[in-house]
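Apart from one protein chain that is not included, each protein chain of the complex appears where it belongs.
This part shows chain A:
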Amino acid sequence: MSKIFTPTNQIRLTNVAIVRLKKAGKRFEIACYKNKVLSWRNNSEKDIDEVLQTHTIFTNVSKGQAAKKDELQKAFGPKDDTEICKEILSKGELQVSEKERQSVLDSQLNSIVNSVAALCVNPETRRPYPATIIEKSLKDAHFSVKMNKNTKQNTLEAIKMLREHLPIERSRMKLRVSFAGKEGGGKLKENVIKLANKVEHEEWEDATLHLTLLIDPGQYRVIDELVRNETKGKGLLELLELKEVVESDELF
């Protein structure tokens, strides 16, 4: 007969994080310490005893029901408990604890801020903004990190939001395009220039046209495709500089 459930005999689990894995139609759980599972997964915690509360595998941790031997045998094959625990640890699903989430969020925000700082410049000075300024502006713009997107996607999102708060611009890419002038019926040049921010240099050599352009990095793929399709692979794109920024120290 089951126990009567009253507040006094109820045992709350503290400092426990449960990792679950469904296998062979059964649910297996292990009891771990909080804030430790992610450290184990990214390999910075090597001591399994710092992660596991006990090496027992449960079907339900909070009720204290241990998994049966034959069920384990069926699901995992002939392995000892610790091996099974390790498998559950690496494959199972868990609820991320507060501190873990915080640190993941923090580092992700930092990396977003830094990549925004690396990608963008102040259009007036053509110098990058310091990361701290970007971070503050992002906060002002109510930017929040989307955990299900990667840094690059988040960064592009952030730049879009920042535009309304700060004079900011993607640092431009320097590109050299060469193709025979008659290719694409003379329209190619026009189209390419339309996509560029600025034409820095233009010259004809025999029948070949060389263009040095400053473009928005987002347009790189478009120009590449355009040139390749129109010239049937004979035109050439050359990346001269990934980003054009003033880099030197400047004294007032």
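Keep in mind that, in the parts below, contacts are C-beta pairs under 8 Å (C-beta built on N, C-alpha and C of every residue); 3 or more make two chains touch, one makes a residue touch a chain; residues count from 1.
One rule holds for everything that comes next: contacts and distances are computed from a predicted model.
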For the chain that is missing from this picture, which UniProt protein name fits: "Collectrin, amino acid transport regulator", "Ribosome assembly protein 1", "Cell division cycle 45" or "Protein PHR1-LIKE like"?
"Ribosome assembly protein 1"
May I ask which residue of A:20, A:34, A:55 or A:86 touches the chain that does not appear here?
A:34
Tell me which stretches of chain A touch the chain missing from the display.
12, 14-15, 33-36, 38-39, 42, 44-45, 50-51, 99-100, 103, 106-114, 117, 122, 124-125, 127-133, 136-137, 140, 165-166, 176, 178, 201, 203, 205, 208, 210, 212, 224-225, 228, 234, 236-242, 247-252
